[in-house]
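Before we start, here is the structure in question, set down as structure tokens.
With one protein chain removed, the remaining protein chains of the complex are shown where they sit.
Chain lettering (A, B and C) follows the sequence in which the chains are written, and residue indices restart at 1 in each chain.
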Amino acid sequence: MKSRYSIFSLARNALHYHRDWDQAWRSPEPKAQYDVVIVGAGGHGLATAYYLAKEHGITNVAVLEKGWLGGGNTGRNTTVVRSNYLWDESAHLYEHSLKLWEGLSQDLNFNLMFSQRGLLALAHNQHELRELSRRVNAIRLNGIDSELMTVEQVKAFCPILDCSPGKRHPILGASLQRRGGTARHDAVAWGFARAADARGIDIIQNCEVTGFRMASGRVEGVETSRGFIGAGKVGVVVAGHASVLAGMAGLRLPIESHPLQALVTEPVKPVLHTVVMSSAVHVYVSQSDKGELVMGAGIDGYNSYAQRGSEPVVENLLNALIELFPIFSRLKLMRQWGGIVDVCPDASPIIGKTPVAGLYFNCGWGTGGFKATPGSGWVFAHTIAQDRPHRLNEAFTLERFGHGYLVDEHGAAGVAH
Amino acid sequence: MVEAYLRRGPLAHRSLPSRIEADGPRKSAAGLWLAWRPHRAQVNLRGDASDAAFIGAVRQAIGIDLPLKANTTSGGGDVKALWLGPDEWLVVARDGREGDLAAALRQALAGMHAAVTDNSEARTVIAIAGPRARELMAKATPLDPHPRVFGPGACAQTVFAKAAAIIDQIDDAPTFELYVLNSFADYLWAWLERAGEEYAIAVVE
Amino acid sequence: MTTQPYRLARGGRIDRAKRLRFSFNDRAYEGYRGDTLASALLANGVVLVGRGFKYHRPRGIMTAGSEEPNAIVQLGVGDRTEPNIRATQVELYDGLSAASINCWPSVEFDLGAVNGMMSRLFPAGFYYKTFMWPPSFWMKYEYFIRRMAGLGKAPDAPDPDRYDKTFAHCDVLVVGAGPAGLAAALAAGRAGARVILADEQAEPGGSLLASGETINGQPAAEWIAAALAELASMPDARVLARTTAFSYGDHNYVQMVERVADHLPPASSPGPRQRLWRVRAGQVVLAAGAIERPLVFADNDRPGIMLASAAATYVRRYAAAPGRRVLVFANNDGAYRDALALLDAGIGISAIVDPRPDPGAAIVAEIRRRGIEVLAGHVVAGTKGHGRVESAQVMKLDGDKVAGAARSIGCDAIAMSGGWNPTVHLFSQSGGKLRFDAARATFLPGAPVQAIRVAGAANGATSLQDCLREGHAAGAASAADAGAAGKAGDAPQAEPATPDEPAMPIWIVPSVKPVGEGGKHFIDHQNDVTAADLQLAVREGYSSVEHLKRYTTMGMGTDQGKTSNVNALALLAVTLGHEVGAVGTTTFRPPYTPVTVGAFAGHDQGDLLDPVRKTPLHGWHEIMGAPFENVGQWRRAWYYPKPGEDMHAAVGREAKAVRTGVGIVDASTLGKIDIQGPDAVELLNWVYTNAWNKLEIGRCRYGLMLGEDGMVMDDGVTTRLGENHYLMTTTTGNAARVLGWLENWLQCEWPHMRVYCTSVTEQWATVALNGPLARRLLAELTTDIELDPAKFPFLSFREGRVAAIPARIYRISFTGELSYEINVAPSHAVALWQALMAAGEKYAIVPYGTETMHVLRAEKGYIIVGQETDGTVTPHDLGMDWIVSKAKKDFIGKRSLARADTSRPDRKHLMGLLAENPSEVLPEGGQVVAEVKDRPPMAMIGHVTSSYFSPNAGRSIAMALIKNGRNRMGETVHVPAGERVIRATVTEPKFFDPEGKRLDG
Partner (left out) sequence: MLLIPCPYCGPREEVEFACGGEAHIARPANSDRLSDAQWSDYLFMRKNPKGVHYERWNHARGCRRWFNVARDTVTHRIYAVYKMGEAPPSVTP
């Protein structure tokens, strides 16, 4: 059992110049056979493994990662956490996730810096006001916190927002989810990894899955860059590569992979104390604890696996930033990067079984995966353990694209899909 | 009668004539000359460029050969044709000619699969000239305005600031004529004045 | 006003005739034109310029360039203040004011320094391990953590400056105007290529600006001048100083930022402050030079400790002495040349400490000859000093330890050099991989994947001659590849130099105590990351490069690790027992140096952020004082308040007038598509749900357009103008989308169809007359059109003149009233409108806006696409099966309507909702519940899509999408609104003239 993290352990270790901290996770050699193999050691994959052990007592589990754990979208997103979704199915899933977030640092004994500083979604025209009130009413009736704000309330809540009426895109109102906020993205991967490892789960980095071994419609394991690894069940949760892995299993997905760009400015003293999103001018922004403004916008229009997008997207994003916050004009863009988001036609994920017995997919989170990390892992673990979806994810099947019961969350995505 | 009414173009409210008067003395010192040419005959023509009969019929109707090379113009006397696409051209002439041009084309193309659409009222023309004209163009559009690439006889449809425009370089002064949709004209004029400010602008005839 | 005690008596490229006053931390100083803030501070003997990020230790100026990690200041005040500016890049101007950041109350006495005393409690990643108890307290901890972090301050007012953006195109873009860059630009330019040469510094020349060498027999400075003169004489060569190429994208798209006016006093120049250059380059020559590597020794962060090349630069280029007794600590010969430069300037060298056991180059001998002690096989094992380094503890190097007694050597500055890192950032961004070169102990560019060549120090070259040769070759080859046929001329010649002896890599300099237990070995000076932090991270398993970087925050400061990344990578490798280079590198992310946000916006801000589209009648609406509504990019008149009227009153008046008299509305924004060709009707049959074969010439028909998923996408009226000629109208917001949709199908799916589509949205201004008196009014202004409903029936079209203006008139109605949509040339729109208003006076004609238009159509139950629909609604859901052809074999969206879910009978249906209290208006977007619980959750069965007070129905009305609605007719449902719950009855979505009797007036 690992030593627990606390201010006391910190002080104790300080006496020995921090020589005695143990490893956050082991780097074991893969075993020949596991009960469950999870492909992808991002937040969702590690959370799945953790909840398999914690909720279902399944610990003979390996999490395989092509590169370094948390190196995909988990380590590249803009860290926003919220559950303000329109349709019941999504609202319940994301709210379950938000509830898990609220105790996660303690549960994992790893400070995820989960900061419920509120999330403000702005409306700039009559149409958006109408949609906003529709959304807020739906969210409240689902028992989730959400408030409609007048422009005066917006001004009071976030004084540095330019709320003057004469603007090209005046702010007419907003919705606020006070329980929304941000978390430290890397810490989420590390925290789940450490906690999963502590429960005996093998996390195997630099181990790329190159194929699935299947017999009579059932999965038997995965071929990897480190040889064959047998598995009773295989859960695939590889944001940015779902189609590639599906192809190896002979499956087709309704997914297209697009670049999603993000950037941070140089750090400044605290000026922005909440998360602000605007879909009309296309930007979402928060200020990290280090002082950087962290922001993102819509996806690039073309398919890409390059973790790189086109420059005009960033120009438009920064135009939008200045429109909302004129005082940010003299700050400086410090670092920019891209992730690969797997986008579904209805902007909702696919979490469930596949035509191949024992093979499960969790994908298509588009731009919204980070906030769902614990909830996604929780329901995926349940789906794998019980071989049937949990009530919370039974709507998010692959079949829905056949019968047409889609969960259209383009509005809730907050940015253009 | 129509002529009894004052026709208003999309920049009429900017009372540019008085600007022209005021800027007159500064023209030689200015790096940029902006002009508004409110009304112009613009007939949109669609047809099969590979069909000699079509090309011939057009020649017979408006007296010029359509440009078949992408992003070039032909004619230029009373009537000029701008290449808009492999099967699309804009036939332009002085204000008032739209009726007879369209009629002539329709008559000549009768029975052929072609489309003649008078769009004269959809766009207005803004001209950019002066020593710094190419620099202003480079700010507004991703096209390369360098003489090696773009020159008299070249035209293009492209992004212009955050709107779109058909660009026709009419001489190597250089003078660039922009055909812009009326609804965008006020925005584009304001944008050009802002972006061109550092070069000193004179509004001209 | 202090004098400049550390200003050298002669030399430098400063203009001593131009004295400039400036203030730092509220103290007044003087410098000269040509100074940077850093050089001016050094000249004034100011070495303590800032505090460390985490431990708040005193920090000084470490470099002379954009790689500076320490000397970060808050520049200027008020709305023009700028945080986190590198003093080494700020050109001094008269009146400049700057202040240290991250310290309080002052840089000399900083309370934050208490962190330093407790530093052992703050190892890498300490915050992940604590602040978790009690659970609810994180936000409170966070509040203080946020205040400690953050470096400088954001302005508190909008930016008064202007920014500019431009595209640029060239055959050859040369990044860096040092010897290699200048040689490359000359070669490419002579060959006839279009050249852009960009350099981040105030003047081109790079390292030559602080060099005593000669080129082609001329002193470096003269050669630079000659080269620039030649480039200036070329018609197609552009030299951009103060311009940083910061990002390298796809297909040789390079972004650069030019600091046009930052070197001038604020608001002293009319033009833009900065200009963003977006360059599409045929070929790129990367000649960005190299960055010197600090040495990682104990307490290597005291003010006065700087890079050896920086020390020489301050002396040669700025005539500012970094100290009076400088100790040099270096593992290579280059630093000896820097020492020589200091000696020549009359600065004392207290010793040269060199870990190499037996450095033997000629330069070493010369140094010794000048009487300078060279301590070979020795290292600096620690430093002492308060606010400025005062001595170095020098010890003998014995393997990876130090041996013998420490000798304390007094000094007021340490010039250090651990070798050089080529500036390969842009190469890496271009997709090229880096390879570790063991001989040079550094990362060099590998094979390029785009049209880029790397030359000079950026390519690992060390001698001036190699830089010139590589630059010339790269320039010539790039020009040739770009198709320039001319002669590139000869490469410039430097005097021959004897090659340096190899440097001795030493990634961590040992001290008496183990790393982390004695002084601090800083690697990332800005983020206060030490060797001990790195080793801890590795111990804890954060041993992949990215984990290491993220866990320790190494290289994530505003300097992006320019001086620290390679040292960290090497130390990681050493700690893991790998070969350096085997652990890979972190990715170099744009921008190379931070770029002002405003520069990306350029002129596209404020009123120019997005185009505002205006109808030909916009001015008239303005004069009438109508508020406008943003609809897509259009501005539409919302309503026309009379004095004292609010929106409710105005809309009430307008809506009544239309149904009792006549109203006039500007509908010019509707999309209009001219469709011609023998297969036009087939196209219509495909894209609309209903059948079009029987539409007669001169008649109009309403159509519903679906996406292939069966969901309603657009609607509008299409008129048959001629045999093969149709005019389609679209909703305002979808005009472009619908034309694109038609072209998409025509070009990609049905190329055989003979149809041409042309947008004529702006060829026609549309003015609609609505109301029982519309005909009488119109009759007064038209002579050549028979208005008798028998002759001009509903859903038909006529051409003629209205008020002598050529017009197309359509009898279509969005109000249910007698209606004429009059289309004229936009240039006649105002004339027509005024004629109708004048003639309409006796009928009390009323102009109305979009709000009244919405109320009137809602009274009739007409939908608005995007309001009653949201991409999940089928024609059946809208109760519009009547418009879905059963006869047609196929049309876009047909198959999707038959899917299991889409064909369910109990989907959400568009219904009417009548609040029990007729004066109560249901909230738009309100959710509908069948049964109310005392608290959420409550099961929702739909939502209110439109809701108004209807002056003509004399009560509130609403439309809603309600689950299984058509089987709930007459049921009472509930709409929770805030704290209240409104009861309402489900009805048909028709509230006025349900039989549609009024269409003919």
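Annotations
Here, a residue touches a chain if its C-beta (ideal position, glycine included) is under 8 Å from a C-beta of that chain, and two chains touch if they have at least 3 such contacts.
For clarity, every value in this text was computed on a predicted model and none was experimentally measured.
All shown chains touched by the missing chain in the whole complex, by label: A, B, C. Contact with the chain that does not appear here is found for just one residue of C:D250, C:E629 or C:E920, C:D250.
The chain omitted from view is touched by exactly one of C:H386, C:K513, C:R895 or C:K933, namely C:R895. For the options C:R280, C:K433, C:R801 or C:R857, the residue in contact with the chain missing from this view is C:R280.
Chain C residues in contact with the hidden partner, per the touch definition given at the top, are 167, 249-253, 278, 280, 431, 449, 708-709, 740, 743-744, 747-749, 751, 889-890, 894-896, 898-900. Chain A residues in contact with the hidden partner, per the touch definition given at the top, are 241, 243-244, 247, 252-257, 301-306, 308, 310-312, 345, 401-404. Residues touching the missing chain, restricted to chain B, are 70-71, 84-86, 88, 142-143, 156-159, 164 (touch as defined at the top).
Rule of thumb we're sticking to: only the chains that are shown with their structure count from here on.
Spacing of chain B relative to chain C, judged by their CA centroids, is 33 angstrom.
Between chain A and chain B, the centres computed from C-alpha atoms are 50 Å apart. Residues of chain C in contact with at least two other chains: 165, 278, 602, 604, 607-608, 610, 612.
Annotation for chain A: no residues touch 2 or more other chains.
Looking at the complex, you find that chain C touches chain B at residues 162, 164-169, 194, 236, 270-272, 278, 280, 602-604, 607-608, 610-616, 619, 634, 674, 676-678, 754, 756, 758-764, 803-806, 825-831.
Chain contact summary for the complex, chain B toward chain C: residues 1-2, 4-10, 13, 38-39, 44, 46, 87, 113-115, 117-123, 135, 138-139, 141-142, 144, 146, 148-149, 161-163, 181-184, 186-188, 190-191, 194-195, 197-198. Residues 5-7, 9-11, 14, 17-19, 21-27, 67-68, 70-71, 75, 88, 103, 105-106, 109-111, 113-117, 124-127, 130-138, 140-143, 162, 167-169, 184, 186-187, 190-191, 205, 265-271, 281, 287, 289-291, 308, 310-311, 314-315, 318-319, 321-323, 326-337, 345, 402-406, 408, 410-411 of chain A are the ones touching chain C in the complex.
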